[in-house]
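The structure that follows is given in the form of structure tokens.
The other protein chains are all here in position, but one chain of the complex has been omitted.
Then we have subunit A:
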Amino acid sequence: EHPWSIAEKRRIRDCQQADIKYLSGWKQWKRTSSKSLKKVLSEVKELSSYLELWRHDIHSIEGKFGTGIQSYFSFLRFLVLLTFVIFILMFSFLTLPSIIAKYGIFNSSFAESPPKNTELHCTVYTPSGNQGLVYFYTYLKDLLSGTGFLEMTSLFYGYYTIDAAWFSILRYNLPLAYLLATFAYLALSLLWIIKRSVEGFKQNLVHHEDQFQSYCNKVFAGWDFCITDPNAARLKHRSLQYELQTDLEEERLKRKIADRTMKEKLRIYSLRIFINIIVIAVLSGCFYSIYRATVFSQENSNDVGNKNFQANLFVQYLPSVVITLANFIAPQIFSFLITFEDYSPAFEIRLTLMRCVFVRLANIGVLLFSLWSQISHCTTDKCKACGYNYELYPCWESEVGREMYKLMIFDFIIILAVTLFVDFPRKLLVTHCSCKPVQWCGLQEFGISDNVLEIIYGQTICWIGTFFSPLLPAIATIKYFIIFYIKKISLIHTRKPAARPIRASSSNFFFLVVLLIGLVLAFVPLGISIAHIPSSKACGPFRSFNTSWAVVPATVLGFPTGLQQVLHAIASEAFAVPFFMVICLIMVYLIALAGAHKRVVEQLREQLALESRDKLFLIRKITEAQR
């Protein structure tokens, strides 16, 4: 393709048509077939873009609010697709075979052999379903907290108490399928996120090296040509002006920092250390309160007693409430503290964001850790024989699944409640009441980073919880679907656009990096539960094994000896250490190569500058000679 006008292109095409007569038959056919192939491909691409979910909605948001906010909604769309695919995976490999086997459709049956080599008391499990007449609100309470009638449904781990299912003659190894499906969805999420972030990573790498290109980028590529609304255009003008002025000021600030004296540096560093200590103190306070709340909730929700409905529900939801409060208060404290640390504005934003990410993700970790300390808390000998607290938690995986389910439901309720009870009344107040303090408060901006951290938090819960509750991705998909429409309506009606713009390209990469951090953080609890904590003997597919991981060695022992030896060789040290060393060597080589390329680029730049000086010199000589 070339930058010519249509009239010129028409002329060239006529020339080419005239030339065709001189070509042989084979070349003619090749040319016409390649043209029609190109046409077919472009039509297919256009049709497939119609299949994209929410294409029109996101396009209109882009037109009204710019590409920064649009990147948030595209990210949400990506998460909807990801959770839907995970749900399909878990449903087709776990839930469907279990349901078919349990109801005996298609000539199937299942084997539920009692575990050998375990004490009898470990295997007793009576889910407290509802018997007799119950009040209506019990159903509501059960729905919200995952107990009662929900406990033995396919929502939770306890339903899958099948050791093997038989479909006519085929034997379906459900425990192995459960474990492999878990690994599959984790690997799928990892690969998909990495694939999406590769383009952003390349740009970011180039961006980092050419940090001095930021001005050109802003000036030449700053105007968002998708804006169609004059109001939005005015805001874009202002935001561009603000951005350019901030950058220039930041440059002046950097020069000032470079001129700092030793005494000032000492003062600022000691202030920073002090503030970091305060930050760590705040974090420890959050973690401790979550730990206490979880312990309290577990102890008090286990005596069924005659507590009234609301108190019981509140106790059940106490950890979720504490986590949400911590997630709300900690960022406010951080953004207040960072004003004292005297960093450059861009670094301030990034540091606050990193701290908020850490708070949100570590809160989930602390919740799980406190749950585990409760579960593995063993005082009697009988308890030690089972390996976990069998009295309170005969089926501890369902319990963990229940906590994740409660967290997800509560997160969803909070998002709904904040939109309904905070945003809309605020908008009504601002439009109808014209007193000074209200107008000064004004409408809220659409904080992209806050909203993104919210959905990444929800997605991490989904990843951790799917092992314990295989239908959780379905709930997550529906939740994201509804959140899309809620956020869109809230954005259009109650928000004013942000004064400080965020670049679309770097935001996409940032969202995916934080999502990746969440995924890696989800690996840790899952790894510990699968490989370290003994699986419950009273329910679930791993009853006959010590830990959930033990099903893999057991299956490997069933393979032919040749394959077994190969697998043992791969897992042994004799293979792993040379493999690791080879990977290190390759990395060192690639880094050296990149450094060499950079040096070549520098030299070529200098050469270009010299060439232009030669050119000027020659032009001067020519003009002198002409005189």
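In this text, contacts are C-beta pairs under 8 Å (C-beta built on N, C-alpha and C of every residue); 3 or more make two chains touch, one makes a residue touch a chain; residues count from 1.
The rule is simple: contacts and distances are computed from a predicted model.
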Leaving aside the chains on screen, match the unshown one to its UniProt name from "Electron transfer flavoprotein-ubiquinone oxidoreductase", "ER membrane protein complex subunit 1", "Calcium and integrin-binding protein 1" or "Large ribosomal subunit protein bL21m".
"Calcium and integrin-binding protein 1"
Absent-chain contact - pick from A:107, A:241 or A:310
A:241
Consider the whole complex, including the chain that is not shown, and state which of A:47, A:258 or A:609 touches that chain.
A:609
Tell me, which residues in subunit A touch the chain that this view leaves out?
1-3, 5-7, 42, 67, 203, 206-207, 210, 212-213, 215-217, 219-223, 225, 227-230, 232-234, 237-238, 240-241, 244-245, 248, 251, 503-506, 605, 608-609, 611-613, 615-616
